[in-house]
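One protein chain is absent from this view; the other protein chains keep their places.
To keep things simple, chains are lettered A, B and C as they appear, and every chain counts its residues starting from 1.
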Amino acid sequence: MRVGVLTGGGDCPGLNAVIRAVVRKGVQEYGYEFTGFRDGWRGPLQGRTVRLDIPAVRGILPRGGTMLGSSRTNPFKEPDGVRRILDNLSGEGVDALIVIGGEDTLGVAARLSREHGVRCVGVPKTIDNDLSATDYTFGFDTAVGIATEAIDRLHTTAESHMRVLVVEVMGRHAGWIALHSGLAGGANVILIPEQRFDVDQVCGWVESRFRASYAPIVVVAEGAMPRDGDLVLKNAAARDSFGHVRLSGVGEWLAGEIERRTGKEARTTVLGHIQRGGTPSAFDRWLATRFGLHAVSAVREGEFGMMVALRGTDVVRVPIASATERLKTVPVERYEEVKVFFG
Amino acid sequence: MRVGVLTGGGDCPGLNAVIRAVVRKGVQEYGYEFTGFRDGWRGPLQGRTVRLDIPAVRGILPRGGTMLGSSRTNPFKEPDGVRRILDNLSGEGVDALIVIGGEDTLGVAARLSREHGVRCVGVPKTIDNDLSATDYTFGFDTAVGIATEAIDRLHTTAESHMRVLVVEVMGRHAGWIALHSGLAGGANVILIPEQRFDVDQVCGWVESRFRASYAPIVVVAEGAMPRDGDLVLKNAAARDSFGHVRLSGVGEWLAGEIERRTGKEARTTVLGHIQRGGTPSAFDRWLATRFGLHAVSAVREGEFGMMVALRGTDVVRVPIASATERLKTVPVERYEEVKVFFG
Amino acid sequence: MRVGVLTGGGDCPGLNAVIRAVVRKGVQEYGYEFTGFRDGWRGPLQGRTVRLDIPAVRGILPRGGTMLGSSRTNPFKEPDGVRRILDNLSGEGVDALIVIGGEDTLGVAARLSREHGVRCVGVPKTIDNDLSATDYTFGFDTAVGIATEAIDRLHTTAESHMRVLVVEVMGRHAGWIALHSGLAGGANVILIPEQRFDVDQVCGWVESRFRASYAPIVVVAEGAMPRDGDLVLKNAAARDSFGHVRLSGVGEWLAGEIERRTGKEARTTVLGHIQRGGTPSAFDRWLATRFGLHAVSAVREGEFGMMVALRGTDVVRVPIASATERLKTVPVERYEEVKVFFG
Partner (left out) sequence: MRVGVLTGGGDCPGLNAVIRAVVRKGVQEYGYEFTGFRDGWRGPLQGRTVRLDIPAVRGILPRGGTMLGSSRTNPFKEPDGVRRILDNLSGEGVDALIVIGGEDTLGVAARLSREHGVRCVGVPKTIDNDLSATDYTFGFDTAVGIATEAIDRLHTTAESHMRVLVVEVMGRHAGWIALHSGLAGGANVILIPEQRFDVDQVCGWVESRFRASYAPIVVVAEGAMPRDGDLVLKNAAARDSFGHVRLSGVGEWLAGEIERRTGKEARTTVLGHIQRGGTPSAFDRWLATRFGLHAVSAVREGEFGMMVALRGTDVVRVPIASATERLKTVPVERYEEVKVFFG
């Protein structure tokens, strides 16, 4: 039995831990051989492979990123893409494929499985934690930890200068990172994509915090939007002297608005890529490792078209398609719950 | 409405986060007043209180330990203990009590509630994660993170000298910390209280690791026992020249055995109290805060005799007594699952 | 003897450690009393004070920021500023002043001392490490540590996507943070304000790194400039739809140029305020504490007009004025030394 492995989409702490667990268990317990495909779906598309055996996965558990590389390539959008994939899988002698990725990457797996009989097992990956089929995805806990530590650091700077600090965190469509890190970091305002925000209300919370003689921290997901906000942010795009397009992010925009409306100094920090890099947290290593172990068991048991998922403390199997059905966004009651800490 | 709050048993990162959430929500949403009792059940027993309002809980979210102090006092074992508690609660005008603690502390709450009608809501606390009614308890993730970071550090030392490093972690009756940190840290052997270990098998894993030209890390819970081990460890107690009793822990004992049987150098590190101190992880701040918010809601809704618990991503309520019914130990299949990484 | 204390300029990890050491030693060894002035020179200007005794400084050692607050107020630029300061110092019964700050704050102290006989002792503070009179200033080691950890994290993200990652760190006039964190983080290009950079040469290093099958990290100080660059960056300013001025930083600009010239994807992370916030490193706590101890000894010994400074492992005294004479920039040979790691 030869099993292919690929990682697609944005990188995420824990990808290497999945790969290691898959290979360790596959080789030692089932005698499988493995083929690593490089750079997501581009690997099987172009026949680009990586050696994947036990020596190759030694020492990668604590390393961020993915030893296989990643890409956003979608074979359904490439000329003759599906046929080339089928040819390459068959040319490499690959009997089954473990696909580690988010909505897009798994969507391809679901379709290849359904339409072309490719024997796929999925492992869900999204740093934003927005896949509905699983309680958590690895990478999320690491990102929340990094953002929380940054917020911890910003408190003392804010207090020393009695300034507003706006922290923009990841989360284009779902506010989980903002919600968790904002709560854990003791933020005074948390803004998420699921709920349009009212700038005047934000300013009210900011001013209430100053009245208590403390300086406010505002955590804002990159996808959060003011009421009537689409227009505003679209217009904020500008070109610099070289013609590079620059889009003011919501964090910078909001800091400007707060300054304008409250007269208080405000500064922005955009955490950016440091949220998705580096060594995974213990929780993410644990989750990723268990996902890997269970994915290879699913291959063993012939559970193709399925994906591993976390339910409570158990790893279960669900149809890959269920990962992509709908986004898991922050429910309104969960957001309301934390408003007691605003202001 | 006046609500008493106390924290009992060993300290644990997240206790302050619970207290803060209880007070913020209780005061702001329900208009409650609070009385902090000092040092667990000793507080209501001796009428020792602490001011507990919004200014008092500012800034405590990221702080380890408990601002209320703690103890292992059990009023049922004190002369006239129950009557004194009832008198002091009534003297302070306390209408309900939020009790944050482990098996023993909550056991008192369950009994006071059942036998004397004290209106208690429980919040489960155990750094060992061994309460059966909840998926996780706060403090556990922090402890696992600290232990994992220590194991990460020990790998390079072990490799440089090609030595065995034995790491003794917390866990007297349950091996959760050993299991999670050992897995996350890439340990080559993990030993837990739930499964007696065979020293020769441990030596076999150690030697197999050396054969692969790596140095082994052995993670052992403080409560792990060799087969026929009770006797051994009891005898290992010794007295120093001042008559202090010194009990060799299992880690040190095991390192000695490995040296003797394999001829390889072995060293022990006992992580000890650093596992339970200091700032809580983001996960623990989040869990502890949500427990606090839901505990005060339970008071509001008159759900006395109940305790908050985590199920998946939801906070639910279960009878306090259920926390103390049985220990949540590591199931044998969960332990077997990780053995693929041994050796 | 009553001693005033103030902190001016940008906040910096270690300010609280200085304050604590000053007060502990002053009270316990010399029987001094202290007056804290709030918000830098604004404090004595407006007569705004803070209680400063041993209980007030308990627990502040590990806290970032400054319990006294800070500002950039310059009394020489305020109407009647000097007279108001002299009046307030005398009104508070302050016999001597310990002034903790950077070039501007200490410049005021030097002038008040020289021209008006105010008895000042200085403690140098600059997170950029650019004061010529001292080997190191506190805050710098913390900033370098945070930047290095961020660079560590970015490596795996860069590798996974084979992208260029540009990291913009602090350093408007001196490249110390870029130099140290770039070296410690294993950056492939380091750009500092002291040496104009050639974009084509940067692209050459970037491409050389890709040829070795690794992804490049470019660390750039915020004040670094391309050859003929002033013009470029001035033009890059833009206004968003609300009229906020947005200046593309050098990091974002450079990433754009690299993309344009090499055809490789490039991303920017601007570390910003997280570099100056939060708990100080052990080194900075040690340095700040020793500065504090020696500053109060200088007061005791009547060494006014002097400032503490680090020389090797000794704390020495130098004229305050010497702090402001010239900027300590990165010498060209120190920069050349690290170029062996470029590319």
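The working rule: contacts are C-beta pairs under 8 Å (C-beta built on N, C-alpha and C of every residue); 3 or more make two chains touch, one makes a residue touch a chain.
Every value quoted in this text rests on a predicted model; they were computed, and no experiment measured them.
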item	value
Shown chains touched by the chain that is not drawn here	B, C
Contact partner of the left-out chain, one of C:Thr137, C:Ser181 or C:Gln275	C:Ser181
Of C:Asp141, C:Glu168, C:Glu194 or C:Glu222, the residue in touch with the unshown chain	C:Asp141
Per the touch definition above, residue among B:Gly26, B:Gly43 or B:Gly69 touching the missing chain	B:Gly69
Residue among C:Leu45, C:Leu61, C:Ala174 or C:Ala298 touching the omitted chain	C:Leu61
Touch residues of chain B, complete complex, unshown partner	11, 13, 15, 63-66, 69-71, 146, 149-150, 152-157, 159-162, 165, 232, 235-236, 238-242, 244, 246, 248, 252-253, 256-257, 260, 267-274, 276-279
Touch residues of chain C, complete complex, unshown partner	21, 24-25, 28-29, 58, 61-62, 135-136, 141, 144-145, 147-148, 152, 180-181, 183-186, 214, 279, 281-283, 285-286, 289-290, 293, 311-313, 337, 340-341
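The criterion applied here is as follows: only the chains that are shown with their structure count from here on.
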item	value
Labels of chains that are neighbours to chain A and to chain B	none
Most distant chain from chain B, judged by the mean position of its C-alpha atoms	C
Between chain B and chain C, centroid-to-centroid distance (C-alpha), Å	41
